[in-house]
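Worksheet: one structure, shown below.
A single protein chain has been omitted from the complex, and every remaining protein chain is retained in its original position.
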Amino acid sequence: MALSFKCDTGISRYLQLKAPHVEGFSLVNDENETPRDLLAKAKVLVIGAGGLGCEILKNLAMSGFNDIHVIDMDTIDLSNLNRQFLFRKDDVSKPKAEVAAAFIRRRSPHVSITSHFKRIQEMPEEFYLDFTLIICGLDSIEARRWINALVCGMVEEHGFKGFKPIIDGGTEGLRGNARVILPSINACLDCGLDLYSKKVTYPICTIANTPRLPEHCIEWASVLEWARIFPDKKLDGDDPDHINWVVEKAAARAADFNIPGINYSLAQGVVKNIIPAIASTNAIVAAACTNEALKVVTTCNPYLDNYMFYSGLEGVYMFSFPYARNPDCLVCGKKAGSLSLSANTTLEDLITALRESPVFQLRAPTLSLGQTNLYFQKPKELEELTRPNLAKSIGELFESGSTLTVTDPTLTTSLSVTVTFCS
Amino acid sequence: MLKIWAQRKDDAQKNKSVVPPYRIRLQKDLSELADDPTTRLEFANTSDQTKFTVVYQPPGGLYHGGEFKFSFEVSEEYPHKPPKVLCVQKIYHPNIDTDGHVCLNVLREDWKPVLSIQSIIFGLHLLFMAPNPEDPLNNDAAQNMINDPTGFKMNVTTSMRGGNVMNAKYECVLAPTPAHSKGRR
């Protein structure tokens, strides 16, 4: 590999000069790759092409990454244009991922950028296996948890091949955070779920009887009235017809109670439980994410361990600390074990083995396999339903090598037990 | 990336199934419910534990002799968000409106991920043993309970038999076999 560079500024400097803060930083790693090679071959997936996503895509393209994929299921709304700077008025109602990718492609023709106008759940595991790392710029906790659980599972199944660091960013008003998740090495997203702010909820009796705030009236319209009038339809916070209906009802109620301050954006904010996003905070958090991506991929400087918090409410406050793993985490803290039994063993004997084995020492294990319930200790209805399985042989119930999900009153979390059949 | 990977401590064997966290948590919650003669669960579809009905018979109090049904719906966000709980019968109760909404703090503002299905069932129990007319959902019932406790008691009995109270007809919720009246553990 020839070591000559035309350009001696920008990122190139960092790929060729000694890194004082990185122990053993070398220009060629064990696999004979230079930092420059690592950057060139890195394949990055960006989840979300909204406010954070637009920034992240721009930053990656301007940092020397040249194989970028972006996935987003949303289309562009007029209200996005005050921060999602890759979109123009003419782009309204087109898919975000496609428009954002096209913009980056025009600006940086040397970058390969691929868009997916899809839900993340629609893509198979093989799709995710193909990336070097994943950057999330999402506003939903559900999507974050989904990808986190998938990636934590992948690393256990495939080892290094399934090891996909997740860099996750989030913003709320003038505050934001970025984190580097190294699955099976540091805290996963579920370990620190309480770091994400909870939905503000109001007592239902206040909403029903003694509203004082415009938010109470909006909740009345969106929770109680909506369910009463449209029992079978889900309220969609992104559907302007739905939100207009809520505004109308909430405004009428607010008028009855002399409460001022109902408007469309507040209604949408309450229904979707969003604290508004603004361009400057998005820029800070997205840049923090892509800066970490650059460091993780090239090793040119130490990466964040593992949580960064930003607040602009009072002065400028940017702070980072290592968030500890939760040993009882339902996603990455699961304990695992294995058993080798004859295929003729009954399920009841398997349960006895789990109780009597010095390794497990369970008291009243409940077992399931994927979606299938094998045996439930309680409640009575599920116990009766699954009781016939006790007498069946495990060979009848599942294949050798299956991994059962076991819960037990003695465990704070669950246990995965892989059962192989011995002859 | 290899260098990062080298930090991994491969001490214990790890799980490789990708059962979503809400399912694991629900399995744990359900399989560890307390044995309780006042409560039973019904599953319309036994392969889907995310939707079930809790059938509850108060062991005493004004609602003794009734059997009350609540639909539970657990979402993928459980336990980050509480289950959706509705009373499926039209009943006369200060904290439950005639559409079935239940005013119970742990179902909304006081929900925490450490709480469980059991915590909600216990909350429902309290609602029947000690209705709270000061945070009402059914205003008429609440006023009635404050101003005329004796009349309220009679109205509860009438409503539970499927009778009319204040021009509204209620559903008959009498239990086929009344629960033991000794109270809970």
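Think of it as A and B in the order they're written, each chain with its own count starting at 1.
By definition in this document, a residue touches a chain if its C-beta (ideal position, glycine included) is under 8 Å from a C-beta of that chain, and two chains touch if they have at least 3 such contacts.
The working rule: contacts and distances are computed from a predicted model.
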Absent chain per UniProt: "NEDD8-activating enzyme E1 regulatory subunit", "Mediator of RNA polymerase II transcription subunit 27", "AP complex subunit sigma" or "Probable electron transfer flavoprotein subunit beta"?
"NEDD8-activating enzyme E1 regulatory subunit"
Among displayed chains, the one left out touches A, B
Touch with the omitted chain, as defined above, among A:L129, A:A143, A:L213 or A:L411
A:L213
Tell me which of A:V70, A:I259 or A:V419 is the one touching the absent chain.
A:I259
Only one of A:T75, A:S108 or A:T346 touches the unshown chain, namely A:S108
Thinking of the whole complex, not just what is shown, which of A:F160, A:F230 or A:Y317 touches the missing chain?
A:Y317
Note that subunit B touches the absent chain at residues 133-134, 136, 142-143, 146-147
State which residues belonging to subunit A touch the missing partner chain.
3-5, 7-11, 13-14, 16-21, 55, 58-59, 61-63, 78-79, 81-83, 85, 88-89, 107-109, 173-174, 178, 209-213, 257-259, 263-266, 269, 276-288, 290-292, 294-295, 301-302, 304, 308, 312-320
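Heads up, the rule we're going with is that only the chains that are shown with their structure count from here on.
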Residue numbers of subunit B touching subunit A in their complex, please.
1-5, 7-8, 12-21, 23-25, 27-28, 30-33, 35, 40-43, 46-47, 49, 76-77, 80-81, 95, 97, 99, 101-103, 105, 107-109, 111, 113, 135-137, 139
Going by the contact rule set out above, which residues of subunit A touch subunit B in the complex?
29-31, 38, 132-133, 141-142, 145-146, 149-150, 153, 156-157, 160, 163, 165, 182, 184-185, 190, 193-194, 199, 201-205, 208-209, 224, 227-228, 296-297, 299, 330-331, 334-338, 364, 366, 368, 370-373, 376-382, 385, 403, 405, 407, 409, 413-416, 418
